[in-house]
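Complex shown without one protein chain; remaining protein chains in place.
Entry: chain A
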Amino acid sequence: MGAQAFFLAVFGLAAIGFGVAVFRTSSMVRSALALLFSQTAVGCMFLVMQTEFLGVLQIMMMATEMSIMAIFMVMFMMDPGGLGGMDMTHQKRFSIGAGVVAAGAAIAVALLADWGAVTAQAPDAAMQTRELGHELLGRSMLIFETAGVTILTAMIAATAVAIPVQNLASKDDKEVSQ
């Protein structure tokens, strides 16, 4: 349990450090990479907590997600390399206050609540995957299916929103003039 707490703290500090770096660097590509490392550290925390399937899933998902994010950063940012030293923040004091209050409240709950007895032994990895499969295709099947349909809907909606809108009026004018 001592080693588990140690590695949990190490990966936790890495996740927090890279999380802070996301908003500290002026290079947007570095921000995306810092977020990737932060999310990977979170995945490693899952592995330390013996949830192997979710840990690997988190690392794989975030690696692809953040790579796409880095590409979007280069595409959309006015200064993706951060060489101009632009300040891209607003309402800083309010945001810091809100962040500190949110984190403080959550830490207070974590420290003050009575969590009861902690289970020392986790089910082994094969057992976990098997039981999660049973959960997904049994009791939680409706939730699982809803999540799948939601992702499909989001993909279609995102594509529909991203397709350029044709100016039908000017197209009609062109046809008339021809």
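Note that contacts are C-beta pairs under 8 Å (C-beta built on N, C-alpha and C of every residue); 3 or more make two chains touch, one makes a residue touch a chain; residues count from 1.
The rule is short, and it goes like this: contacts and distances are computed from a predicted model.
Peer 1: Name the absent chain by its UniProt protein name; which of "Carbohydrate ABC transporter membrane protein 1, CUT1 family", "Branched-subunit amino acid transport protein", "Probable alginate O-acetylase AlgI" or "NADH-quinone oxidoreductase subunit K" is it?
Peer 2: The chain we cannot see is recorded in UniProt as "NADH-quinone oxidoreductase subunit K".
Peer 1: Pick out the residues on chain A that sit against the missing chain.
Peer 2: Touch set of chain A with respect to the missing chain: 1, 4-5, 8-9, 12, 15-16, 19-20, 22-23, 28, 31-32, 35, 38-39, 42, 45-46, 49-51, 53-54, 57-58, 61, 65, 68-69, 72-73, 75-78, 88-92, 94-96, 98-100, 102-104, 106-107, 110-111, 115-123, 128, 131-132, 134-136, 139-140, 143-144, 147, 150-151, 154-155, 157-162, 164.
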